[in-house]
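Note that this complex is displayed minus one protein chain, with the remaining chains in position.
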Amino acid sequence: MSSSTGRLFRITTWGESHGGGVGVVVDGCPPRIAISLEQIQLELDRRRPGQSSIVTQRKESDTVDILSGVLDGLSLGTPISMVVRNEDQRSRDYDEMRDKYRPSHADYAYDEKYGIRAWSGGGRSSARETVGRVAAGAVAKAILSRFGVEIVGYVEKVHHILASVDPNTVSMVDVESNVVRCPDPQKAEEILTHIEAIRKEGNSIGGIVGCVARGVPAGWGEPVFDKLEADLGKAVLSLPACKGFEIGAGFGLTDLTGLQANDEFEADENGVVRTRSNNSGGVQGGISNGMPIVIRAAFKPTATIMMEQHTVTTEHNNTTIKGRGRHDPCVLPRAVPMVEAMVAIVLADHALRQSAMLCGTST
Amino acid sequence: MSSSTGRLFRITTWGESHGGGVGVVVDGCPPRIAISLEQIQLELDRRRPGQSSIVTQRKESDTVDILSGVLDGLSLGTPISMVVRNEDQRSRDYDEMRDKYRPSHADYAYDEKYGIRAWSGGGRSSARETVGRVAAGAVAKAILSRFGVEIVGYVEKVHHILASVDPNTVSMVDVESNVVRCPDPQKAEEILTHIEAIRKEGNSIGGIVGCVARGVPAGWGEPVFDKLEADLGKAVLSLPACKGFEIGAGFGLTDLTGLQANDEFEADENGVVRTRSNNSGGVQGGISNGMPIVIRAAFKPTATIMMEQHTVTTEHNNTTIKGRGRHDPCVLPRAVPMVEAMVAIVLADHALRQSAMLCGTST
Amino acid sequence: MSSSTGRLFRITTWGESHGGGVGVVVDGCPPRIAISLEQIQLELDRRRPGQSSIVTQRKESDTVDILSGVLDGLSLGTPISMVVRNEDQRSRDYDEMRDKYRPSHADYAYDEKYGIRAWSGGGRSSARETVGRVAAGAVAKAILSRFGVEIVGYVEKVHHILASVDPNTVSMVDVESNVVRCPDPQKAEEILTHIEAIRKEGNSIGGIVGCVARGVPAGWGEPVFDKLEADLGKAVLSLPACKGFEIGAGFGLTDLTGLQANDEFEADENGVVRTRSNNSGGVQGGISNGMPIVIRAAFKPTATIMMEQHTVTTEHNNTTIKGRGRHDPCVLPRAVPMVEAMVAIVLADHALRQSAMLCGTST
Partner (left out) sequence: MSSSTGRLFRITTWGESHGGGVGVVVDGCPPRIAISLEQIQLELDRRRPGQSSIVTQRKESDTVDILSGVLDGLSLGTPISMVVRNEDQRSRDYDEMRDKYRPSHADYAYDEKYGIRAWSGGGRSSARETVGRVAAGAVAKAILSRFGVEIVGYVEKVHHILASVDPNTVSMVDVESNVVRCPDPQKAEEILTHIEAIRKEGNSIGGIVGCVARGVPAGWGEPVFDKLEADLGKAVLSLPACKGFEIGAGFGLTDLTGLQANDEFEADENGVVRTRSNNSGGVQGGISNGMPIVIRAAFKPTATIMMEQHTVTTEHNNTTIKGRGRHDPCVLPRAVPMVEAMVAIVLADHALRQSAMLCGTST
């Protein structure tokens, strides 16, 4: 009972990694939004396996079908149902998973929770579930473009390699200029080499995805429980392998004093207010202040590695396991469109919420 | 429309810092849970202003009244309404806030959102709002005690001072042994001295609160959007001044390889499964695995400082502002019961959700 | 976990009949709405016991306190918490209820559900719970007045006496012209006499409350599950003693053919569209069509009567019971403000939802 998220812009994903397919129902998209099948497919292609040498080589075209909610390229205001059929399923690669729990995977926890498990392909815990998120994120971006909001995600760190990225200027073009999706070309090169080396040894690594939303007007978000950082945090932390989240200077704020950390306000000659620094990451008191919203998400190394590890059987006997099949040595390049999608979904929801809140104030 | 949280164990807080009072309605508490007014008051006393020399000296007794939902010390299964009256309101201290936006505070964002603002005392963005959370957290802890779940929060870092805490053994007694709420006695001493110094210069500092939940059975939590780390992250990030969250090894996982990061399973002679390490922080695939759940929350320095800073007026003219009144130089000691409360609220909700999920499986 | 309702305009009621008090938290009221304590009190006075000779003579002043969310007569956009203290509690009248289940009351069902019960005063199943609804309804009406929406409830039938009411013209003044709240003066007289007679014999009766909302623009409501009649039906059927609901010609539509039942459209010279009849009750496909929204609610006779009836003890032994205390022989006059409140709450919610749905369409 947890496959939906959002209050007004609400998405429901479904589907196991091996099975009929995966998909999403987007409910709450306002009417008369331009919805482009090509745009949605493009986002899915950024998430797709096999897109480069450093990601999993599973062969999935991930071709999306829009089954409802769109007429002649415009949203109807009714649910948009999108489906991607599963294609490349090698259950054989997963035979061992039937009887053994993979370390740091969801297998054991699922069995303890449900007493049943779609062992082949990882079922619902597979990153394949994010297909629906990315498709829904493309719809969210279409809504946000009405407000002039632009979202750019990027790889900021892989293992020990830290890139230099300016969230105020980084562009989608910079990000897509290399298969790593790191807008710092030199570090991108280093990262590429490092991922290749890690893959060869059968190991894996993680890293940090950064993401900026520019053009968000002041006033989005909510006080108390649905603060913008809280909703963004939840959305991003719900991605597979994500174990940390921060906004603005985040954990780094604990090293500063108030005098250093505070974002002083200043007004220009037209009375437009901005802050001199952006340690708050564009959000104060849970509400956007008009500055770029900047977040950071930590992804752990891919759990499946081609090296032997201790584990237990489903009968709770000690044994060992060694990964097989086609897996990402580093999820970061494919995580970029996922993070962007989650940020877009949260912001679209808050755009609608702010419209509701202003209900009738101009009538 | 954001003052409620939780799916089944659902709380709604209300109240401005200056006004009639603050409170909470807890809906979804199962019937026949032992609810102790003393226990709730005790948690509120841990959050209360004036409890020690290093926190704000506002004089609020924070005496809680239970108005409904409890009969003869037992919950009825109906909403539990709890109220704390406001007492010590010095509006005069806030006069300047009527016309000037405090840097890194919510004032500006609120005005942009609502076009109206309870300027005195910070209104709803005041940390006083957390009174309702902490009271609700005490109810959540009462539910969790049925399952043998124990929650301990602690100060792990203040400014540059990092304490050493073992989440597997740390106890409430350790934490409450000093006013800093840091279970590392030596570091607690250092932190105390440092906070005093910072207060004297009119500056402020932040830090990290850690929290562990021990005794959570495997199987709580949900796949996809309501992963345990996602719900915990949202809950904790919704606390005032919190700007970062991580679970298990969190951001530190990005420095490891998969071989280093993975938590290998092992079974003892009774077939009881545990992991050799706990980098996952007790959660895999969004679901608890029976190991201690360990999280960490970053709090920025208190925004209000007694030093002059640039800002703008509500008319958007440049000016300066200098804090007045009685403020915490460091929120960390008082943040400990807040973090515990949010963790308890999330876990109680998931305890109920798991019960629902198992619906009828034993009939 | 069911004491909240509404999606965006969301209310949470709390409180037992005997206990600290009853109240409501209204979350989602837009900012800068004029909130008048007098107006809220006036609605509560229409619901209050002891207001006339034909209702219960319990002595409750039902004085409301607004504890948050309102500043200088304007809503802040934050939760509005309202409390009414309990005053006149004669537990003695309820002694028998501790051990015997009252026929057609909630006692037995509560015990089966919760295993614990606030037996004194009926606890949460008492009509006293509706205090919070009526207070919230007054806030909803304040929002709706921005849109020119007017809501008028009235007694349409009591036992076998059926009044004649024109929903297109009936006014609050007509309704409040007599203690029965029936705008048909002659029938009001008859009803008054009949209720007095029923009371004297210790029996009770029910009837039908009608309610019209005029001025609702076309386009409010939702297709599929949250159709306007579905949300109105749920809201009204959630009132104590309500066992039937219909919209427009309702059950009477089953006696007509399509040719008779259909509401033909017509446009005036200005292109303003209306329907020639209003059998649909202002709602088609779940969405308002600009015509008056007309609903009808059936209330059963008050369950507590001063006559002996068969029942069982809490130990499941057969026995008899005879009501005591101060009860309404007919709830209809006091049900009118309750029905109005529920209609207002639903419409305010859909007003906000429609605002959200139009998000950004004019930017």
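Read from first to last, the chains carry the letters A, B and C; within each, the first residue is number 1.
What we mean here is this: a contact is a pair of C-beta atoms (placed from the backbone, for glycine too) under 8 Å apart; a residue touches a chain by one contact, two chains touch by 3 or more.
This one's a predicted model, so the numbers in the text were calculated from it and none came from an experiment.
Peer 1: In the whole complex, what residues of chain C lie against the chain that is missing from view?
Peer 2: 1-5, 7, 13, 101, 103-110, 112-115, 124-125, 129, 157-160, 198, 203-208, 217-227, 229-231, 233-235, 237-238, 240, 242-251, 253-267, 271-273, 275-276, 279-281, 283-290, 298-305, 307, 309-312, 315-318, 353-354, 356-357, 361
Peer 1: Which parts of chain A are in contact with the chain that was left out?
Peer 2: On the chain A side, contact with the omitted chain comes from 1-4, 8-10, 12-16, 19-23, 25, 27-28, 31-32, 65-69, 71, 74-81, 83, 113-118, 123-124.
Peer 1: In the complete complex, which positions of chain B touch the hidden chain?
Peer 2: Interface with the chain not displayed, on the chain B side: 8, 28, 30-32, 77-78, 143, 146-147, 223, 351-353, 355-361, 363.
Just so we're on the same page, only the chains that are shown with their structure count from here on.
Peer 1: In whole angstrom, how far does the Cα centroid of chain B sit from the Cα centroid of chain C?
Peer 2: Inter-chain centre distance comes to 38 Å.
Peer 1: With chain centres taken as the means of their Cα atoms, state the distance from chain A to chain C in Å.
Peer 2: 45
Peer 1: Please work out the Cα centroid separation of chain A and chain B, and write it as a whole number of Å.
Peer 2: So the centroids are 26 Å from each other.
Peer 1: For chain C, give me the residues that contact two or more of the other chains.
Peer 2: As it turns out, chain C has residues touching two or more other chains at 8, 28, 31-32, 77-78.
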